[in-house]
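Note that one protein chain of the assembly has been removed; the remaining protein chains are unaltered in position.
Showing chain A:
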Amino acid sequence: MKPAPFAFLRPAALEEALAALAREPGAKVLAGGQSLVPLLSMRLAAPSMLVDINALPDLGHVSVDAAGVRIGALARHAHVLASAEAAEVQPLLAMALSHVAHPTIRNRGTTVGSLVHADAAAEMPMVLRLLEGSVDVASVRGRRTVPAAELFAGPLESTLAHDEIAVEAFFPALPAGAGVAFAEIARRHGDYALVGVAAMVETEGGEVVRARLGYVSVSDVPVVVDVTDALDDPAGKALADLEPAEDIHATAAYRAHLVKVLTPRVLADAIHHARQKTAQRKKS
């Protein structure tokens, strides 16, 4: 469990990091390392170079404004989770982050790193997709913004080019009249979910006008399902778009069952949350 040899670069400027990635096709970006380092140690990945971005300036921010939450590439999960402002503007962030692994991993792992790792069993890619957020990426060719809907290409595969670095993620604020909820079932506390579900609903005058659900661990890529027209059987609608699979921890049938159990609960919680938020707004 020792990595194969690799070159190591720890640039002090983003341009330097981007230049290194551009000239070294076998290079990988190292941020929190919570996924990459185990892959290296088990020799499941053998990049020719690691470009460690931990010394880059100005990437550790969690900035919050009325539009939403902007999370820099070096902001750790724990940092985002601890931000009361972020939780206020977009409550789903904290709801989901508390399910991301364990405190020690959250202390090191980065939220943006988790997004571009593009694991459909991870919470944050699905959350970005459900909230219709985006990721800003940089390369020697310049910068671009990738909407969440265009970020995930396949299992553990993002649409980022090899030489691009995700520098910031944007999670939009919770709109007025909207509510969110999250629940997941895992074998042990902090494990990858067997099934995770998040909901975001928008209400007008207490009535649901838009309802969308996001799922963890029941598909190859983060899946979001619009159930606005299927509020009486949201799980049925969702399952048509999901691909629950069997692994050593659960059968496909059990995962499908958990989708059926969790979906109405989470949807109801989100509706409740929306009404609560609306009531709070009216008060203040």
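Keep this in mind: contacts are C-beta pairs under 8 Å (C-beta built on N, C-alpha and C of every residue); 3 or more make two chains touch, one makes a residue touch a chain; residues count from 1.
We adopt the following convention: contacts and distances are computed from a predicted model.
Per UniProt, the protein behind the absent chain is "Xanthine dehydrogenase family protein molybdopterin-binding subunit"; the candidates were "Xanthine dehydrogenase family protein molybdopterin-binding subunit", "Methylaspartate mutase", "histidine kinase" or "Cytochrome c oxidase subunit 3". Only one residue from A:43, A:143, A:162 or A:272 touches the chain missing from this view: A:43. Here one chain is not drawn; of A:37, A:82 or A:261, the residue touching it is A:261. Chain A meets the missing chain through residues 1-5, 42-43, 102, 185, 187-191, 194, 248-251, 253-254, 257-258, 261.
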